[in-house]
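Every protein chain except one is present and positioned as in the full complex.
Letters A, B and C mark the chains in the order given here, with residues in each chain numbered from 1 onward.
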Amino acid sequence: MLIMLKLDAPREHIEKVKTKIISFGCTPHEIPGSLKLAIGVTGASSSLQIDDFISMDSVDDVVRVTKPYKLVSREMKSEDTIIKIGNQEIGGSNLTIIAGPCSVESRNQIFDIAGELKEMGIVFLRAGAFKPRSSPYAFQGLKEEGLEYLAEVKDKLGMKIVTEVKDTQTLPLILKTADILQIGARNMQNFSLLEEVGKINKPILLKRGLAATIEDLLMSAEYILSKGNYNVILCERGIRTFETHTRNTLDLNSVPVIKKHSHLPIFVDPSHGIGIWDKVQPMALAGVACGADGLIIEVHNHPESALSDGFQSLTPKNFKSLVEKIKQLAPIVDKKLDL
Amino acid sequence: MLIMLKLDAPREHIEKVKTKIISFGCTPHEIPGSLKLAIGVTGASSSLQIDDFISMDSVDDVVRVTKPYKLVSREMKSEDTIIKIGNQEIGGSNLTIIAGPCSVESRNQIFDIAGELKEMGIVFLRAGAFKPRSSPYAFQGLKEEGLEYLAEVKDKLGMKIVTEVKDTQTLPLILKTADILQIGARNMQNFSLLEEVGKINKPILLKRGLAATIEDLLMSAEYILSKGNYNVILCERGIRTFETHTRNTLDLNSVPVIKKHSHLPIFVDPSHGIGIWDKVQPMALAGVACGADGLIIEVHNHPESALSDGFQSLTPKNFKSLVEKIKQLAPIVDKKLDL
Amino acid sequence: MLIMLKLDAPREHIEKVKTKIISFGCTPHEIPGSLKLAIGVTGASSSLQIDDFISMDSVDDVVRVTKPYKLVSREMKSEDTIIKIGNQEIGGSNLTIIAGPCSVESRNQIFDIAGELKEMGIVFLRAGAFKPRSSPYAFQGLKEEGLEYLAEVKDKLGMKIVTEVKDTQTLPLILKTADILQIGARNMQNFSLLEEVGKINKPILLKRGLAATIEDLLMSAEYILSKGNYNVILCERGIRTFETHTRNTLDLNSVPVIKKHSHLPIFVDPSHGIGIWDKVQPMALAGVACGADGLIIEVHNHPESALSDGFQSLTPKNFKSLVEKIKQLAPIVDKKLDL
Partner (left out) sequence: MLIMLKLDAPREHIEKVKTKIISFGCTPHEIPGSLKLAIGVTGASSSLQIDDFISMDSVDDVVRVTKPYKLVSREMKSEDTIIKIGNQEIGGSNLTIIAGPCSVESRNQIFDIAGELKEMGIVFLRAGAFKPRSSPYAFQGLKEEGLEYLAEVKDKLGMKIVTEVKDTQTLPLILKTADILQIGARNMQNFSLLEEVGKINKPILLKRGLAATIEDLLMSAEYILSKGNYNVILCERGIRTFETHTRNTLDLNSVPVIKKHSHLPIFVDPSHGIGIWDKVQPMALAGVACGADGLIIEVHNHPESALSDGFQSLTPKNFKSLVEKIKQLAPIVDKKLDL
């Protein structure tokens, strides 16, 4: 259920509505908008009646939300969510590019790549310090050491850091450095982790699971919002199908579907989505063309010797040529790329 | 195996090579190019040795083809195939749009839609007369009557007709009217039909099957080429996955993969690929952005009362707005749209 | 819609009902049962009212069929269909084993294998003469020659022949020899072929397509029944999923689902279903355990040199050991194996 109040509703009217919601055993969520102030209701809201609220002071309208996901839905909030990180904005008409290597491999490696990206105007640097890997014997990241290098890059180059959090134990550590916390595909339904990152106030980049439907992805985002963190960026990175030529099947259909049903920004990861470096450019352009709010792309200065995912990483030179194309494409789909 | 001859090789040298190939129980295929004249060899070519041919007159080079598909592969022919239909060209730097209703429903319906499309500059009209349907009780098309209306449209409006052939029995009938014959997803591995259309000289639009890998699609095209018809257009129209929100999962990854491994044009069908009309535009743009040579799009003047696939059809008005976007997008990916 | 008449309804009452159905533009289908005589109605039956029929002579009951498939559904016919081929019965409490090589490869090969199978009591011999293959360059079967050997086996050893029909052109030829016509997975939605085999009176073994849902399979069977051939055997042979270790994913769930919703017999093909010979035995047993009415199993005397599918074929010795296990298992699931 969603209760719409006048934008100038006095605080006491708002509090009265929230108190009444709580009295029914439900939870109120204030959702600010530019035209109305909405209060979303989650919990066992089926017992609530529209009549319980419609005649309260400052209440304009009361509507039922028909989807299983509530706070993430457009029914609850019709305007696009815009996430602010320093002077950067994600979502709405902004097109954002996150770039960097799969993993931090050494101080030199990350400074070299970050330096090249910064020169192109890239603000958001991706790089993993704690890496979840299918094999216990594969390179698991530089861990704390990797985070230290990222902190140094952040400090010296002024870039924003996007890095993965793979469990609740390392969350406090990662929080010190990360500007955006990434949750990987295999953790998309790690509900305990979702609840924990729901209690912090930094943006979360939530990747779609390999067998997750669009609804599953939205339900997982709902876990985060329901704990209070509204800064969630969704990310399509490919699903698993019978096709063996490509690493994953990038399901770009999900972009316009999610734009319709949710107010959250949706990014595309063409690097994992196709998994072959020389086909990342066309898939990145396709992602922008179908309406994505951003891209996350693997860039490595020596892809051939990368410790992970080298085969899907662009060189800085190829990445630069992609960025030039994106600059031309963005205005056609009413997006602005601030590079 | 592929035998490369000088472009100015005299006919007798060419015939000598072909005779030798036949003497080994294999089949020669002349593949004209702008730099070399190639003769592809199919059949049990593993018994052939490079030394058998390398010293023959006019022979420049002999190479083994490593893929299971031969004639469709870039190894056999590195240049893009360009298909000519009257004064129209498909493939290479051309971007082609095929549009029209799922089915011919009446004389008025097809003339109304065709008229509106022609006014926008569309040359290729799609519309089914014989419709393969999952249920024996569903509308199966107007059949002969539908073909007659299409012939009339062709005659009066000068449009090119793209229509489906669902079996070998009706092939002669359809050949009279069609400029491009479409083979549907469910017939992609109807090998007897593939062989028959391999013996004619009209272009074939071959749609990817719901469970077909990219390699399967190329192997099915190989069936057609191996019988002598080199005018094949491939078409990505979505595969079947666990996602239930969309009708199919449009696998745009296939576009750059096919562009790399085959010289044949590859089209995208966003209407079937997502199956929801208000999301056809973003997916059509994505198709162009990742390098498709053309689009096939369902357009209906009254989608709400269409006898089939109305929910995925654009109105002429929405289609026009899509075409405007495509015009802007095409040059960014080095394509020209001749509208 | 289904109209139930008394078992002893006189012919004129039956004809009156059928005439009335036809007068509404629909098609009547007599479905004999042991308790009632049912007349199924297909076509645009939504215009028919129960009241139109309920008070007619000999009519006991009129019910709407809720599924998209009609004639194949248990709603139309609650008793198991039993198919008679000579003195053999398929369906009901019978467990049937069809065995033999993927393809007829030579006169000697087929006589050797058939001889060994006959000795074990096997009546139904499978072997392909016309083989649909993904590659145009792969072995396509011995064709007419293969059929001649099968006719000879039938004549000399008295076995029943199960062989694939891949197109309408070769149907008359195959009809001369085959006792059961197999339609392969890739032809499951070749609707023109389905309609043709719907007009003959020999049993059809219809294999599930690689991307076909259970409902798709039943709809394809409906095509055959709707043309008048009620002798259809369904066959689960594995679907295509992301799992790469096995050739297909044998979806045994389909067996109890189909037993519930349809009266048609359902077989299991463990050879294609897993695609690795040393794991065919456990999957064959699983097929019987979950209620299959029969199995179709590839047996070859020299799997290592088979022209197709050798890696999934059992030797006669291994097949014999499987049959011994099946004999023990059948009574536990209330099936009788007549060997």
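Methods note: a residue touches a chain if its C-beta (ideal position, glycine included) is under 8 Å from a C-beta of that chain, and two chains touch if they have at least 3 such contacts.
Keep in mind that this is a model prediction, so the values were computed, not measured.
Novice: Kindly state which of the options C:Met56, C:Leu171 or C:Leu329 is in contact with the chain not pictured.
Specialist: If we include the chain that is not displayed, C:Leu329 is the one touching it.
Novice: Looking beyond the chains shown, say which of B:Thr241, B:Ser254 or B:Ser271 touches the absent one.
Specialist: From the options B:Thr241, B:Ser254 or B:Ser271, the contact with the absent chain belongs to B:Thr241.
Novice: Touching the left-out chain: which of C:Ile274, C:Leu307, C:Val323 or C:Leu337?
Specialist: C:Ile274
Novice: Looking at the full complex, which residue from A:Lys6, A:Arg74 or A:Arg133 touches the chain that isn't shown here?
Specialist: Touches the omitted chain: A:Arg133.
Novice: If the missing chain were put back, which residues of chain B would it touch?
Specialist: 240-242, 244
Novice: Spell out the interface residues on chain A facing the chain that's missing from view.
Specialist: 42-44, 68-70, 132-137, 166-169, 186-187, 189-193, 195, 209-211, 216, 219-220, 222-223, 226, 239-240
Novice: What chain C residues would touch the chain not displayed?
Specialist: Residue positions of chain C that touch the missing chain: 211, 213-215, 239, 241-246, 249-257, 260, 273-274, 276, 278-279, 282-283, 285-291, 325, 328-329, 332-333.
We take it that only the chains that are shown with their structure count from here on.
Novice: Chain A and chain B share one sequence, so how far apart are they rotationally when you fit their Cα atoms? Give it in degrees, rounded to a multiple of 5.
Specialist: 180
Novice: Same or different, please, for the chain B to chain C contact, judged on whether over half of the interface numbers appear on both copies.
Specialist: Answer same: the two copies use largely identical residue numbers here.
Novice: From the C-alpha centres, identify the chain that is farthest from chain C.
Specialist: Most remote chain from chain C, centroid-wise, comes out as A.
Novice: Roughly how far is chain A from chain C, centre to centre by C-alpha average, rounded to an integer in Å?
Specialist: 50
Novice: On chain C, where are the residues touching two or more other chains?
Specialist: Residues 240 of chain C touch two or more partner chains.
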